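This is the structure, below, for whatever I ask next.
A single protein chain has been removed from this complex, and every other one stays in its place.
Letters are used for the chains, namely A and B, taken in the order the chains are written, and counting of residues starts over at 1 for each.
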Amino acid sequence: MNLLTDPVGASHFMAVGAVMFVCGVVCMATKRNGLGILMGIELVINGANLNFVAFGSEFLRRNPDYALGVDGQLIALFVIVLAAAEAAVALAIALNYYNNRATIDVDRADELKG
Amino acid sequence: MDGHINWHSFYFLLFGLTACVFSVAVVLTGSIVRMAFYLTLCLGATAGLFFLAGAGFVGAMQLLIYVGGTLVLLIFGVMLTAQGPFVNMKTRAGEWVIGGAAGLMLLGLLLQAAFRVEEWRGPPEGVATATAENAPPGEIGIRMLGKPGDNGKAVGKESGYLLPFEIVSVHLLVVLIGSAYLARTKRRRRASDPAEST
Partner (left out) sequence: MDYLPTILGAAVLLPLISFVVIVLFGAAMRKAHVPTHYIATGAILGSFVLSFTAMCIWLSTHGIPEVHEHDAHGHGGHEEHAAGSHSAGADHLGESLAEGKLVEKGQDSQFIALTDDDHKEGGVGKDHASAAHGPDYVADDWYTISPPGIPKMSIGYHIDTLTIVMFVMVTFIASCIHFYAGGYMHEELHDVTDHEVTLSDGKHLRRPGRFHRFFQYLSLFCFSMLGLVIAGNVLMVFVFWELVGVCSYFLIGFYIERKSASTAANKAFIMNRVGDFGMLIGLAALWASFGTFSFGDVDGQPGLFSLIRPAENQHQMTTKDGLVQVGGASTEGESGDDTTDANASNPASFSYGLLIVAGLGIFCGCVGKSAQFPLQTWLPDAMEGPTPVSALVHSATMVAAGVYLVGRFYPVFTPEVLLIIAYVGGITLFMAATIAIVATDIKRVLAFSTVSQLGYMMLALGMGGWIAGLFHLITHAFFKSLLFMCSGSVIHACHTNEMPQMGGLRKKMPWTAYTMLVGCLAIAGAGIPFLIGFSGYYSKDAIIAQAISFTDANPSHKILFFVAAGGAAITAFYMFRLWFLTFSGKPRDQHVYDHAHESPKVMYVPLVVLAVLAVAVGWSIPWGTDADSGNHKELGVTALLETARPAGTADGAGTGVNFDVTYPAEAASHAEEIHVMATLVAFGTAMAGFLLAFVMYGLQRISAEDAAKQFAPVYGFFRNKWYFDELYHILFFKPTHFVSKLVAKFDRRAIDWVVNGTAKVARKVSDTGDAIIDKGLVDGLVNLTAGWIYSVANWFRNVQTGKLRQYVLFIVLGTVVLFVLIEYSSFLNAGH
C-alpha cells in the first residue's frame, strides 16, 4: 500500500470525489452568501462527476468487463451541460434576489420558517 | 513493490491533492472572491483527473464549459454582488461545528463505501499501471447520436443517447429563455414602477 508505486484504482478517484462532495455540502451548509452556496453545488456536482468518469475507465478496476465504458463519460458530459444550465438559472435568481433585497445573505430569506 | 515511481499514480496524487486541498480551501476561506478563485483551481485539477481516468474529451469539456463558462458566470455574479459587507460574511461557530461534524460523518460513510469493494482498488491483474487510453471523441459523438456501442459490451442493452440528447437541448433552450426572462423582469420593475412590486 504505497501510493507512489502502486497503481491507483476507482476507489482512489472515489475518495477524491468524496472529499469534493463533502466540501460542497459543508460549503452549502455554512456559507451565508448565496453565491457561496452556488459554488458548493458546483463542488458537489463535480465530486459526483468524478465517480462517473472513474467507473467509466477500464483500467481502474480488477475486472474491466464491468466498467461503464463510454457511457460513464457521456453521463458526465450531460451532467456538465446541466450544471451549466443550472448555474445560469441560479445566477439569475441570485441577482434578482440581490436586486430586490439589496443583500445576498440567504439567512434573510426565511419566509419558510414555520 | 519494486520502488519505481508509478507516474500515473504520481500525477493522480498531484491532481487529487490539488483538488482536495482547494475544495477544503473553498470551505474554509471567508472571502467570496477567494472562494471563486479556489473553486477555479479545484475544478481545473478535476479536469486533470478526468484526463488521468482516460476521459480526455470530458476533461476538455470540463475545462471549456465548466472552468471557461460556468465559472466565469459565477465570477460575474460575484463581481456584481461583491459589495463591502457581502465579501466576508461570518458564520457562527456552532454552525461550523455542526456542519463540520455532519460533513465528517458523510465523508466517513463515502470513504468506507469507496474502499469497501476490493474490486475497485486497482487496475486489472497483470496491468502494472492504469494507463489512460482516451476514448476517441468520435465514438462519443456517435453514441450520443444513437448508434449502439460497438465494443461488444453494451450491445442490445440500450441504443445510444439520442433521446437524452434531445431533452438536454430543449432543456438548454428553456433555461436560456428562463434566465433571460428573469433578468428582464427585474430591470422592468426597477425602471418603471417600484411601487408596483408588492
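Basically, a residue touches a chain if its C-beta (ideal position, glycine included) is under 8 Å from a C-beta of that chain, and two chains touch if they have at least 3 such contacts.
Being a predicted model, the structure only gives us computed values, none of them experimental.
The chain we do not see here touches A, B in the full complex. When the omitted chain is restored, the residue from B:5, B:64 or B:105 that touches it is B:105. For chain B, the residues touching the chain absent from view are 92-100, 102-109, 111-112, 115-116, 118.
Considering the complete assembly, chain A touches the hidden chain via residues 1-2, 25, 28-32, 37, 106-107, 109-114.
We adopt the following convention: only the chains that are shown with their structure count from here on.
Distance between chain A and chain B, defined via averaged C-alpha coordinates, is recorded as 5 Å. Those residues of chain B that touch chain A in the complex are listed here as 1-6, 8-10, 12-13, 16, 19-20, 23-24, 26-27, 32, 35-36, 39, 42-43, 46, 49-50, 53-55, 57-58, 61-62, 65-66, 69-71, 73-74, 76-78, 80-81, 86, 89-91, 95-96, 98-100, 102-104, 106-107, 110-111, 113-115, 117-125, 127-133, 135, 139-140, 143-144, 149, 151, 153-154, 161, 164, 168, 171-172, 175-176, 178-179, 182-183, 185-186, 190, 197.
Considering their complex, residues 2-16, 18-27, 29-36, 38-40, 42-43, 46, 49-50, 53-54, 56-66, 69-74, 76-78, 80-85, 87-89, 91-96, 98-100, 103-105 of chain A touch chain B.
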